[in-house]
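Left out: one protein chain. Kept in place: all the others.
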Amino acid sequence: MSVTFKAITTENGKGLFHLFPALCKGCGLCIEKCPVDTIGWAKQLGAFGTPVVEPGHGKPCIACKKCQLVCPDAAIWIERRDGKGRDTSLTAAPEKHVQHK
Amino acid sequence: MSVTFKAITTENGKGLFHLFPALCKGCGLCIEKCPVDTIGWAKQLGAFGTPVVEPGHGKPCIACKKCQLVCPDAAIWIERRDGKGRDTSLTAAPEKHVQHK
Amino acid sequence: MATRPVTGEQRAFMTGNEVVAWAALAAGADIMYGYPITPQNEIMHYWTRMASKYERGFLQTEDEIAAGFATVGGVLAGKRAFTATAGPGNVLMQEAMAMAEMMRLPTVVVVTQRGGPSTATVIYSQQELNLTCFGGNGEGLRIVYSPSSHDELFLYTIKAFNSAWKYRFPTFVLGDGYQSKMREPVTIFDPEARGITMEPCRPMVGLPGLPGEERDPAHLRNTYNLEDELYEVLMTAIKEYEAIAPQVVEWDTYAVDDAELLIIAHGVVSRAARAAVVSLRERGFKAGYFRPVTLRPFPAETLRTLAARARNLMVVESAYGQLKRQVQAGLYGLETPVTGYLRPGMGITPEEIVEFVHAKELI
Amino acid sequence: MATRPVTGEQRAFMTGNEVVAWAALAAGADIMYGYPITPQNEIMHYWTRMASKYERGFLQTEDEIAAGFATVGGVLAGKRAFTATAGPGNVLMQEAMAMAEMMRLPTVVVVTQRGGPSTATVIYSQQELNLTCFGGNGEGLRIVYSPSSHDELFLYTIKAFNSAWKYRFPTFVLGDGYQSKMREPVTIFDPEARGITMEPCRPMVGLPGLPGEERDPAHLRNTYNLEDELYEVLMTAIKEYEAIAPQVVEWDTYAVDDAELLIIAHGVVSRAARAAVVSLRERGFKAGYFRPVTLRPFPAETLRTLAARARNLMVVESAYGQLKRQVQAGLYGLETPVTGYLRPGMGITPEEIVEFVHAKELI
Amino acid sequence: MAIAAQPQMPRVWRAETKPHKFCPGCGHGIVLKALGEAIDALDIQERTIFGCDIGCSLLSWDFFNLDTVQTHHGRTTPVLVGIKRARPELVVVSYMGDGGAYAIGAQHLVSSASRNDLVTIIVVNNTVYAMTGGQMAPTTLPGQKTETTPYGRDARLTGRPILGPELVAAIAPPGAYVARGSIANIVQLKNFIQKGLQNQLEGRGIAFIEALSSCPTNWHTNAAATWRFVEKEMTAYFPVGELRTPEEKPSGRFQEVPPYES
Amino acid sequence: MAIAAQPQMPRVWRAETKPHKFCPGCGHGIVLKALGEAIDALDIQERTIFGCDIGCSLLSWDFFNLDTVQTHHGRTTPVLVGIKRARPELVVVSYMGDGGAYAIGAQHLVSSASRNDLVTIIVVNNTVYAMTGGQMAPTTLPGQKTETTPYGRDARLTGRPILGPELVAAIAPPGAYVARGSIANIVQLKNFIQKGLQNQLEGRGIAFIEALSSCPTNWHTNAAATWRFVEKEMTAYFPVGELRTPEEKPSGRFQEVPPYES
Amino acid sequence: MSLNLKIALAGEGGQGVQSVAEIITEAAYQAGFQALYIPNFGVEQRGGVSVAFVQVSSEPVSAPKFTTGDIVVALSHRAVERVRQYVGEKTLLVYEAGLEDDVRQVYGERQRRLAVPALAIAQEEMHPRVFNVIILGVLVGVTGFLERRDVEQALERQFGHKFAQDPDLRELNYRALERGYEIGRENL
Partner (left out) sequence: MSLNLKIALAGEGGQGVQSVAEIITEAAYQAGFQALYIPNFGVEQRGGVSVAFVQVSSEPVSAPKFTTGDIVVALSHRAVERVRQYVGEKTLLVYEAGLEDDVRQVYGERQRRLAVPALAIAQEEMHPRVFNVIILGVLVGVTGFLERRDVEQALERQFGHKFAQDPDLRELNYRALERGYEIGRENL
């Protein structure tokens, strides 16, 4: 059995902001941690029928991955638009993660 | 209800060695602690049918009260022959102790 | 003590946990010791909100073992002390209750049964009957009340304190998660307003007077050296228990006089049983209903008279035969067949009971 | 594994605690977890002396709660794990056993009953029947063997491991302080030498293969969200329990065919009961003896047939009616009067029984 | 891109059971991310047994692609110690809340610490009994309102927040690893957990990691207040860092005394 | 002399139950002498409640002219805490063995310490489970033979002797009094106990005193070997002295943090 | 007049079904009826569907839960499925109109039903927060055993402290109640 999640992908600053609405519970923890305040509430509803998040509300994303790091539900994946730095974050070894089966 | 215990009293060195056979279980802890090694086994049997102790087996008693102090069964009372030092030991306030009723 | 928490009679619409907290206040309970567990929690929540106002004590302990033993301590100190628990917490509470049973300590425990065994569900069941009546390594010298409505929850919580201090057996109010969480109308009252006098409490340690001088010291123990010593202590307690049992037992009946089918249930399930009887009667069937209010001691004698006249007995419970076993053991000697409608951990409705009665042709 | 601890058959003269340790060794028990309590201690003493020699494990835990849960852990890991306890320790052990009951874990517990309730005496009783059969917040889905001699203590300790792993219900050997401490002749044996095959153990966690890749992970729980979920799990277990019961129940009889008085007793007391029957028979009285070897499941059906033929039933126990309640519930529907000779915490001799029979004119 | 973007879950997470059962903003998810990463890094999925307690940790009973057992409130460590003693080749992780660890299960913590049991214990400190609806926990801060301290915790009557790692560090023999991390520093938390697992793999002794965590549901906090509570209020009482490392020379408490010969 | 010589028992001892029930050479008698002297010195007999545990301490159930309750194994502290909370004017003494305190009752010790319960706890450390016939205790020394460590305690498998006062000192809030004494220094032990009672009288916090004690019966020692074991072997593992006094400035662990306002 | 009414309500955590149940039973109780309300609870409270059981009767209520409801309310996707077991032949199924498809799929065409466009009304005419008060109004209207005053008093008891802070809120809630009531009456 393999599971895949649909992403809403938004390009913003240095990052591709992949948000998985089926995972996002709208807790807002990521919003608070973004150093450039780019994350804000979106219209789209998430796992619990509450709004999910999206970038574009503040300065451009610097792809620091803090939001990805703190999200308790793994609902964000920040991909660097320059393709670098994949393995520098806590959650390294990317695509393999869910598709390993 | 008041209880009294019979003593075997032996004068030795500076001390009157009061031993209460009904309390002495013959453990020997006092023997080991006597700085002048005066305590040894007596013929008399104690609470558990084992020999009690008596002074007079080593140098004369110096009335240091160590034996009285360590006896777990309160089977020894050392009274200084000079009547002094009653209150210097741990177990001060003497006669009152048992007869207070 | 501060102002009375309840004066006269007051109508209210509240949850069962709230009812228990008010009842304990009204009964003059001095202190609660407790450890959180669902569905009991709100008893503590309400109690902690009101305790300071009415100068009552509260201690949240480290587990149910400590809650049970601290309750023992409170009682030894001469205070109307109680605790509340459920499920796995009730299992752990048995250690202290075994000590209370041995030492004849008037502890009061409110149990809000949940699904079992183990953690199971936090919701509801009647599966703690065995445990509450006979838990521990003893003979079940306990008093166990099984209320079926908020009015009774209030009444029997008060009564539990009185029975405990009067008879000196550990006393339990055996509720359940449904009763804990549901809201229904209730009349709460000051016991005095109903002519109920609270049994006085008296300390077992910390008595006045210099021990050994002015009185003997209280030397309380639960350990004995010889079989014979224990036997004597036990048989004294057992005989006292048997002697007070007739005063303690309580039951409830409905339409039993000519009942051919006697439906037996306790606690909240008995409401469904009673409703089923009403509905059977409406359709002309001679059904009756019997409810043991005390599960320990068990009102076997009364039930025997009624059961002997019936053609069928049906035990309905949210457990797998815990009440049924009591009924069978208590009625041994009768030949009236007993059928069980046994639904461990499940709520039971009148409709189901009626349906079962017809399906099994019990009437 | 090192050399077999027991080869073929060997006669010996030893205490019951020693017998249990040897039986566990012979059964291939892998590890014991335990906490000291009298009269169980020497099981641990003997086990620790032999464990290293035969490459078995041992862990002294911090209390009986931990001993029970560590046993659960050993069993989950797929090992033949066991523990032993008594009295207040048995009370605490119920928490883990409730979990084992819910999760169908093949735990084995040897109980050496002592006086109760509470600390009471460290000596002897039969007061842990309720607790061992129905302890915890569940329905008593357990297997409980009550041996009456050292030979049986050996046999049923081995059998306990087999029943536990075969049927997956928590299994108990319900001994007592007398059996623990007395010395009598016993034949110990290698199970194979008697054609007994040990049930294989299989791990429930730590299975081979990468979980999620090569197999599903084992996700074991004891908590459910909905009443209905729990009900389904419980009813499956209950039906299985009822289905295997006929294979599991065991009993022993003597001189029952024409018995007018049937004396019922279990464990070590049954020896006195049997001797009493022998002596009554010698004097021409038609007495017989029935002993449930399994207390859970209870051999009610067999007993019913015998009891129906008798004029009187007499239950003899070193407890206040714990066995009697089982008998009455199990035989409900019969009219044969049941009399109890109930001596909580006291040893019982054949002479006393005979005397009681005559005093009460039971024959 | 060849494959569509997918969530970056630790390999050992079980995607089939996501979204997980924890509330929005619950710190459990973050701690379990750190744990998942540590297990991935050490490549020990095949031999790791995960045990969760009763408390919100129970919601992780199907969280991982790991053989998992959900035990009783406070009893996870004894169960896992039982497993470890029976099958020392397995790696056992005991995961629980502050109530399970420091209240009802404190005897197991004390004993496993003093026995130096080869188990990795992770305690999620959220200052409350969360699963039961927010009562006082041993870790509740002075003044903090909970369901059983409705007017704020009064330290004179109910004590001060318990210091779990300090307790373990005070009694665990040499070889123990003890640390306190926080969801506010996930990389550090992951490193602590990884070291804790390593300690077990090397058979050196117990590993004990407390994680400061969040419970917005029972704190009744929004995201900003949640972070503030973890980073300011909690950290003031619970200092983050390593308290014992296995390399440490035994302190004065544990002089080298030759074993006693009786 | 006017009156015949009589034993010098502390006033609070009950002469009617002497000789007491402990074995010859048992340290319990010495510890209870120190306790008796301390109670006499403070003149608190009329309001002191003595609680003893299951373990050899139970043999003191009729030892004193004090209202006494013998409780369950490890449960003495919760019972006395229950009494104290109900009747704060009483002075409560919780008396138990190392097994009761550090094994089965460790959760109560941890919790009472962290709550700073107003109770004076005395733990008699005799390195064994004495009442049950000499099994390993949490305090058994490495290499020591007991009934469950017949070949000597193996520290790798079963840990090292637990350090009770160190544990309590690590978690008890300011105001606590913690000490370890020994029957080898009775005057000091009495002083420690007296300070511990004083701490309760002044409402400052918990008092915890461990007493190194002897068990010749289970050690199978004669008087000389008994003393040697207490004074040499035990003291090497269990340093005697005061670990916390109520006057002490709160250490780094307990910074003054203003209570949280939620 | 003999009354015996059983209502089950289900929705997501934030939708306020427990408040509706509490207010309706509280009002019934104050109006002199026997009333019993019990929420479902359990581990599922974290993220599960919230269900409330309400019974109002002229006789004392027997069991706290029931087999089949007279009225069953479903306010979310998951709720539609979850309440299936309480829906019998004669049950009136009240649901948020946006769930039309779900309802059709689970219950087919034959079920007695009442679709309430509560979401739309709340968002467009009032405020998303009064969504549940509209449903409350519908239930009051459909059942017809309660006086308006009773319900208003119960509302005050539940939200009085909020109304005191912001009197507009009271007005908003009363309007929502009224609006729902009308929908209910129409379908009596």
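Here are a few things to note about the model shown:
Think of it as A, B, C, D, E, F and G in the order they're written, each chain with its own count starting at 1.
Everything below uses one rule, namely that a residue touches a chain if its C-beta (ideal position, glycine included) is under 8 Å from a C-beta of that chain, and two chains touch if they have at least 3 such contacts.
If you're wondering where the values come from, they're calculated on a predicted model, not measured in any experiment.
Residue C:Asn225 is the one among C:Thr187, C:Asn225 or C:Gln247 that touches the chain not shown. Set against the missing chain, the residues D:Met182, D:Ile238 or D:Ala255 yield one that touches it, D:Met182. Checked against the hidden chain, the listed residues F:Ala5, F:Cys23, F:Val119 or F:Leu243 yield one contact partner: F:Cys23.
Residue-wise, the contact with the chain that is not shown comes from F:Leu58, picked out of F:Ala15, F:Ala34, F:Leu58 or F:Met234.
Considering the whole complex, the residue from D:Ala287, D:Ile348 or D:Leu362 that touches the absent chain is D:Ile348. The chain not displayed touches chain B at residues 48-50.
The chain not shown here touches chain D at positions 13, 38-39, 121-123, 149, 177-179, 181-185, 268-269, 271-272, 274-275, 347-352. Where chain C meets the omitted chain, the residues involved are 223-226.
To be clear about the criterion, only the chains that are shown with their structure count from here on.
Placing every chain at the mean of its C-alpha atoms, the farthest one from chain B is found to be G. Chain centres here are Cα averages; for chain E and chain G they lie 42 Å apart.
Annotation: 57 Å between the Cα-based centres of chain A and chain F. Each of residues 59, 62-63, 88, 95, 99, 118-119, 212-213, 222-226 in chain D touches at least two other chains. Annotation for chain E: residues 22-23, 54, 58, 72, 103-104, 106-107, 110-111, 138, 158 touch two or more other chains.
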